[in-house]
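For this view, one protein chain was removed and the others were kept in their places.
When the chains are written out, they are named A, B and C in that same order, and each has its own residue count from 1.
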Amino acid sequence: MGWFSKKKKASPDPTKSKDVFVQCSRCHAHIFLEEWKEQVKVCPRCNFHDRLSARERLDLLIDAGSFHELGKDIRPGDPLLFADARGSYAEKAEAARAKTGMNEAVLAGHGRLNKLHTAIAIMDFRFLGGSLGGSTGEKILMTTEYAAGHKLPCIIVSASGGARMHEGMVSLMQMAKTCAGVARLRQRNLPLISVMTDPTTGGVSASYAMVGDFHLAEPGALIGFAGRRVIEQTIKQKLPDDFQTAEYLQEHGFIDCIVQRTELKSLLHSLLVYCGCS
Amino acid sequence: MGWFSKKKKASPDPTKSKDVFVQCSRCHAHIFLEEWKEQVKVCPRCNFHDRLSARERLDLLIDAGSFHELGKDIRPGDPLLFADARGSYAEKAEAARAKTGMNEAVLAGHGRLNKLHTAIAIMDFRFLGGSLGGSTGEKILMTTEYAAGHKLPCIIVSASGGARMHEGMVSLMQMAKTCAGVARLRQRNLPLISVMTDPTTGGVSASYAMVGDFHLAEPGALIGFAGRRVIEQTIKQKLPDDFQTAEYLQEHGFIDCIVQRTELKSLLHSLLVYCGCS
Amino acid sequence: MLDFEKDLSVLDQRIDELKQLSEQGEADFSAEIENLAAKQRQIAKRVYADLTPWQTVQVARHPQRPVLRDWIGLLFSDFIELHGDRCFGDDAAIIGGFATLENRRLMLIGHQKGKNVDENMERNFGMARPEGYRKALRLMKLAEKFSLPVVCFIDTPGAYPGMDAEARGQAEAIANNILEMSTLKTPILVLVTGEGGSGGALGIGVGDTILMMQHAIYSVISPEGCASILWRDGNRASDAAAALKLTAASLMELRLVDEIVPEPPGGAHRNDEATAASIRTVLLEHLKRLTRIPVSKLITRRFDKYAKIGQPL
Partner (left out) sequence: MLDFEKDLSVLDQRIDELKQLSEQGEADFSAEIENLAAKQRQIAKRVYADLTPWQTVQVARHPQRPVLRDWIGLLFSDFIELHGDRCFGDDAAIIGGFATLENRRLMLIGHQKGKNVDENMERNFGMARPEGYRKALRLMKLAEKFSLPVVCFIDTPGAYPGMDAEARGQAEAIANNILEMSTLKTPILVLVTGEGGSGGALGIGVGDTILMMQHAIYSVISPEGCASILWRDGNRASDAAAALKLTAASLMELRLVDEIVPEPPGGAHRNDEATAASIRTVLLEHLKRLTRIPVSKLITRRFDKYAKIGQPL
């Protein structure tokens, strides 16, 4: 939760630019639009991995034309009829739909990764900060259940600020619901590969993102449970800069591989092959 | 290993005393022999738990007359025909037999603990420092196998300086042999209760003593893998006094309960009952 | 003392005074005492029948509210605490061990808060670190191995948001517990006794039956946290508390809780023994029921229970 409290990184927006450059939001280098696209939004100078939409990620990972979407029409429920000082949850969800063209914060389905059939769920941070609501959890569960039912491996690409507090306890319980889905993969010895991208925090990091057979992460991705500000208030000291980065987590034993975006598909393929997928 | 390099605690020896007192080797208090016996060699003043022989421990834990010994006649082998500057291993083993009246560093068998039938192995530090040789491992394995075969719980009371280096790699492999025995208990959901007494170190701490369902320890017992001196040489600093005590181990998550010797039998009984033994 | 407890407190004082006088032999005030007590019960009943969500939050966090150690003393005839995660440490914010409830043996696990500063320092205010969750899981696996039901008592502001806890994998520890609990082959009975604080609660909170004390709360985020984010004003916590639907009654309506354990008027802290009696009754009833269900069926049901939550209508 708390995605809106986070200062948004100014992502390069070539549509608004008059020329053929984009500017890296970390090192401010000007990069040819062509090169930026070729590098799948990775800065060739500082290796900043800018966020991808679920669709962009799908295009990166799944063989063209092979994707079958699941739960396309599932939209957020509003179990609490929640409203706060700035309006209703229903309105916010509607705005997110309008902005992203997605019905929920996750794109679910199955398709081929270098010809290997796999279930896959990809989160989109633009949709309410990739927060985990009832329908988000539902689509994650649909993905794991599809994998379990069809004896497929499962890949989940996370990008989330955590639970969706507008759905209160319904949101919290999605942690249990999605992990129950993962447990069914375990029972069937089917691999779950969790790919953590920037950011993977809160309730998502404390559920399906952290119970994979393999934990991959993109360089520099923010990964953690509690928010930096909350921790700083608690321990009354400033945290080191690399705290809760993918690199920090790997050092502490929670990430198998930090992988360059351009090599992600090939690594996923290798892992699936080692797991006996065909 | 290395039991002889350890400064031996001067244990009260009432047989050599002319009067009715024993002296606590830690706080040096004079204690009535009667009270000392009643407290099963625990100092009423400083709670020092003096070492027990395997026989004394057996009398403490197993209902009188109910014990059936296993592998009584098993004696140490001498696979390396080992001899060092101070003589042969064969001679040392013979001396240990003469001193203790035991054939090996462990007393194995089965009996009743407050009427509950259990397999039990009890180590005796006096026999070559409770070191783990081939025959020691054999008797531990006989105990776990007896438990596995008869669907009994298993209790192992450890007191050991570690591997018996006079048997070289045969000794090291007893760690694997005994743990393979414990694995068979696990496969059958039979409880293993490990009781760590002073000292439980080296290869014994790194095998059967540390893979119980329950880890009990006596107050103040020395428990650890590497020797204090070796560690101090490695890290080039002095270790804290409580390092590798039962209390230290509990604080670090490796001991379930630290138990007063006089309450050990009753705690063991309770645990067996909770595990469904009857 | 809470605002809405003032009247009760005044009567407490009066009753105490009269009792003292009685004991000093001044006169017999037993009739007056009974009178005042009746009046107090009436007030308590009225006030507590109508608590706002924010008032419920305050009762759930009441400094006198019984904590796990109190419940253990009140409910169980035996408790053998088992320490440690067999990996890093022994977290005092979560404790567990074998316990017996009227001849029913079980594995008890719960958050342990303190009731004074020292205790709260020791128990870290009931905020567990990864080693606490890992200890809990170890004990659950023991329970599974020896076919004992697991009973979890939830009472935490949340998992500890500290640097060390993050470094040692707070997220991983909670996630792994949640996953393992979803297929643990023994009944799991969960009771939220005080604060159910988000992932820190859920880390030992997945089960077959979820019970809540009448004045307990369970929330995805603290009302203060929610208010500061969504209202941009931490003082709007009462608004957030209402919006979050964190009371037992609201959660029953949302079907996220299976049963509410009633508390005596004035709340658990005004009568812990009566509260314990009502907990005992409910626990025993559910233990009886759950232990009769074949384990494979139990696991399927548990899955279905959670799969249903948040399903689009």
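Rule of thumb we're sticking to: a residue touches a chain if its C-beta (ideal position, glycine included) is under 8 Å from a C-beta of that chain, and two chains touch if they have at least 3 such contacts.
For clarity, every value in this text was computed on a predicted model and none was experimentally measured.
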Contact with the hidden chain (one of B:44, B:79, B:219 or B:276): B:79
Omitted-chain contact residue, chosen from B:53, B:118, B:174 or B:197: B:174
Absent-chain contact - pick from B:27, B:46, B:95 or B:183: B:183
Subunit B, residues in touch with the chain not shown (by the definition above): 1-2, 4-5, 74-75, 77, 79-80, 82-86, 133-135, 137-138, 141, 163, 165, 167-177, 179-184, 186-187, 202-203, 205-211, 223-227, 230-231, 234-235, 239, 243-244, 248, 252-254
Residues of subunit C in contact with the chain not shown: 86-88, 130, 134, 168-169, 172
Sites on subunit A contacted by the missing partner chain, in the whole complex: 189, 191, 213-215, 250-257, 267, 270-271, 273-276
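The working rule: only the chains that are shown with their structure count from here on.
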Top chain pair, ranked by number of contacting C-beta pairs: A-C
Centroid spacing, where centroids are CA-atom means, of subunit B and subunit C in whole angstrom: 41
For subunit A paired with subunit B, centre-to-centre distance based on mean C-alpha positions, whole Å: 52
Rounded Å distance, subunit A centre to subunit C centre (Cα mean): 33
Per-residue multi-chain contacts in subunit C, two or more chains: none
Multi-chain contact sites of subunit A, meaning residues that touch two or more partners: none
